[in-house]
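Read the structure below first, then the notes.
With one protein chain held back, the other chains of the complex are shown just where they sit.
Letters A, B and C name the chains as they come in the text, with residue numbers starting at 1 for each one.
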Amino acid sequence: MAYQVNGATIEHDEEGYILTLSDWSKELADVIAETEEIDMNEEHWEVVNFLREYYEEYQIAPAVRVLIKSIKKSLGPEKGNNKYMYELFPYGPAKQACKIAGLPKPTGCV
Amino acid sequence: MENDAKRFLYVNRKAPYGTIYALESLEVVLIGAAFEQNVSLAFLDDGVFQLTKGQDTQGIGVKNFSPTYRALGDYDVNKLYVEKESLEERGLSVDDLQEITYEDEDDDWEEKPSINIVSRSEMADIMANQDVVLSF
Amino acid sequence: MSTLHTVNKSPFSTQSLVSCLGHAKDGDTVLLIEDGVYGAISQSGISDAISARATEVNLCVLQPDLEARGVDAAKVVEGVNLVDYSGFVELAAKHSLTQAWL
Partner (left out) sequence: MKFGVVISEGPYTHQASDSAFNFVKAAIANGHEVPRIFFYHDGVNVGTRLSVPPQDERNIQKQWTEIADENCIDLVICIAAAQRRGMLDENEANRQGKDANNIAEGFRISGLGQLIEMGIQSDRLITFGD
C-alpha cells in the first residue's frame, strides 16, 4: 500500500498512515487529504502546520482537547472549538489531521 | 477540580532509555490527564535523570522523549515534585533539569514553573497524602 | 491515613529498601516480598538499618517468599513479622494506600 507523489512511492499502513515519518512533504499531504476526501484549504493547513510544529517541539501529537485548547490560544476561539475542527476534519481532527500531517498513528488509548 | 476527584501520584524512580518504564509512565500520565483527577508526579532516586536537559538520543537510535515533559502543562499536569536529596546524591542541581512550565488559568495565564524541588521528608508527606499511587 | 509499602528487590542490589525506609511514615507497614525478603536476614550489612526502623514502622516479610529462598525464619531480624498471602491482603486492606517500591 502506497501513495504516489511526483513519481515517488510512499508506503502507508492499512489505515493510510505513512510508515516513515521523514517521507512527509506538502505534496504528500495533499495526496493523503484527497484519499480522505478533504480538499486542503488555508484553514486545513493552519491545523496541519500547527500539529507538525507541536510534534516538532514536544515529540507527541496532542490529544484532541489539548489541540483545540492550543489552537484557541494561538488562532482564537472561533477556530479553537470542536465544531470548527470537525467541520474541517469530519472523521476527527486527531485521526485525519494527524494522518495528513504525517504524524504517528494515535494509539487510541482511552 | 471536581470534589470527587482522586489524588493520583505517579512515582518515577527509574532512569530513561535503559528501560522503558520512564516512557510508558509518561504515556499513562498523558492519557490519565483526560480523567481530570488531581495528578502529581514524583521524581526521586534515578527518576530524577528523566528530567535532565541536553538529552540527545541520535547516537543510540532511540526516540528522545524528554521534550514531551514540557507538554505536560498543556495537559493540566503541573505538579512535578523532584527530590532534592536524590539530585544531590547524583551530583545534580536544579540547573541540570530542563525548564518545565504551565500557564496558570487562575492567575491570568501567567507562566509558572511546574517543577518543585522538595526535601525527602516533604516527598514522604506528598506520598502519604494520596488516594492512588502508581509506581514505575 | 497510612501506607503499605512493598519492596521486592534485594537491598544488596538496589536502593529500593533504603529509599522506602527513608520515606515510610510512622505507623506505615513495609512488607518485603520476592527478592526483597533478603533484606530481613539478621547480621547482614543492612540489618542494623532495618532494626533501627522496626519500632516506628511495622516491618513484615512474606513467609512463602522467605521459605522459597531457603531463608530460615530464625535468621530473620528481630521485630520483623512473618505474614502469609492472607496477611498480605489484610495489610493492604488495613492501610488506606499501597505503594510499590519497584
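In this section, contacts are C-beta pairs under 8 Å (C-beta built on N, C-alpha and C of every residue); 3 or more make two chains touch, one makes a residue touch a chain.
Keep in mind that what you see is a predicted model, and the values were worked out from it rather than measured.
Touch, as defined at the top, links the missing chain to these shown chains in the whole complex: A, B, C.
The residue from B:Glu27, B:Glu103 or B:Glu122 that touches the chain not shown here is B:Glu27. On the side of chain B, the interface with the absent chain consists of residues 6, 8, 20-21, 24, 27-28, 31-32, 34-35, 37, 132-136, using the contact rule stated above. Mapped onto chain C, the footprint of the missing chain covers residues 6, 8, 33-35, 64-65, 84-86, 88-90, 92-93, 97-98, 100, 102.
Although one chain is hidden here, its contacts on chain A can still be listed: residues 13-15, 107-110.
Here is the rule we use: only the chains that are shown with their structure count from here on.
Note on chain placement: the centre of chain B and the centre of chain C lie 27 Å apart, centres being C-alpha means. Separation between the centroids of chain A and chain C, computed from CA atoms only, is 51 Å.
Looking at the complex, you find that chain B touches chain C at residues 11, 13-14, 44-45, 120, 123-124, 127-133, 135-136.
On chain A, the positions that touch chain B within their shared complex are 54, 57-60, 62-63, 65-66, 69-70, 109-110. Of all the residues in chain B, the ones that touch chain A in their complex are 27, 30-31, 33-34, 63-65, 67-68, 70-71, 74-75.
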